[in-house]
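Only one protein chain is missing from this complex, and each of the others stays in its spot.
Every chain is named by a letter (A and B) in the order it is written, and numbering of its residues begins at 1.
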Amino acid sequence: MSVHGLFLYNAAALIVIGIFGILTRKNIIKILLAINILQTGVNLLLVAVGWRPEGIAPIITEQTSGMVQFVDPLPQAMVLTAIVIAFGTTALGLIIAINYFKTHGSLETPSFLYGHMKSDEDEVVQ
Amino acid sequence: MIYLILVLSLLMVAGSIAVLFQRTLRAAALITGVVSLLAAVFFVFMRAYDVAITEASIGAVLSTAVYFFALKRIEVHEQGNVDED
Partner (left out) sequence: MNRGTWMKIRAQVLPSIFVLLILCAGSLLVYRALTDEGEGVKVMGAPIPERISSRFITKSVNQRDNVSVEFGERGYEEGSANLVTSVVVNYRAFDTLLEVIVLFASAAGVALLAAPRRRPRYRESSVIVRNVVPIVNMLVFMTGAVIILRGHLSPGGGFAGGAVIASGFILLSLAFRHTIRGRLLIVLESVMGLGILGVGLLGIYYDGYFLSNFLPTGRVGSFFSSGTVLILYLLIGVKVLSEIAGISLSFLRGEEEKA
């Protein structure tokens, strides 16, 4: 397996684990953490698409001027924006989670499958 | 070189699976910070240095810190606004 394929499979694994976490976890902080993992995976995927095996960093210095093989700078620009937006949405989601705890008394999201049953894995804050 | 990337990517996948099954929420936030830091190392391997600095400073440090601040506020509210003397 080539290095490029390894980068792509790694990002895809993170995306799959993130989606799995969003769909199956009950604690709202766990859901926010899974969203964070999903965003990290998507950023890795975007930068890995723009990588080439003999590429160098897209900065023009005395040694690298001329028509040399740069790594694609456009996905890096998009990912730069996406990382900052991920932080913003995480902060807003955490404030909403705090308010949810204040009104409901616990961090568990209700569900019709196990709403009436006490679950085994009770996550504690500390 | 490919073995180093293989080991780090296995660490990242194992860490992100471990986040979802943690008992303690602070441990889960900490492991997410470690996964973000490994992603910053991967960005260095992919020759994306701006993205690596930004991910290391925002994703690994500030996001984890904000999780800890929020957990502190939840804990303070859980114990009924304890006034410490």
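Quick note on the criterion: contacts are C-beta pairs under 8 Å (C-beta built on N, C-alpha and C of every residue); 3 or more make two chains touch, one makes a residue touch a chain.
In this text, all values refer to a predicted model and were calculated from it rather than measured experimentally.
Which is it among A:Leu44, A:Leu80 or A:Leu107 that touches the chain not included here?
A:Leu80
I need the residue numbers on chain B that touch the omitted chain, in ascending order.
Listed in rising order, the touching residues are 48-54, 57-58, 61-62, 65-66, 69-70, 73, 76, 81-85.
On chain A, where is the contact patch with the chain that was removed from view?
Given the touch definition above, chain A has residues 12, 16, 19-20, 23-24, 49-50, 52, 57-62, 64-67, 69-70, 72-74, 76-78, 80-81, 83-85, 87-89, 91-92, 94-96, 98-99, 102, 113-114, 117, 119-120 touching the missing chain.
Just so we're on the same page, only the chains that are shown with their structure count from here on.
Please output the residues of chain A touching chain B within their complex, sorted ascending.
For chain A paired with chain B, touching residues are 3, 6-7, 9-10, 13-14, 17-18, 20-21, 24-25, 27, 29-30, 33-34, 36-37, 40, 43-44, 47-48, 51, 55-59, 71, 76, 79-80, 83-84, 86-87, 90-91, 94-95, 97-98, 101-102, 107, 121, 123-126.
Mind listing the chain B positions that touch chain A in their complex?
Residue positions touching the partner: 1-2, 5-6, 9, 12-13, 16-17, 19-26, 28-29, 32, 35-36, 39, 42-43, 45-51, 54-55, 58-59, 62-63, 66-67, 70-71, 73-75, 77-78.
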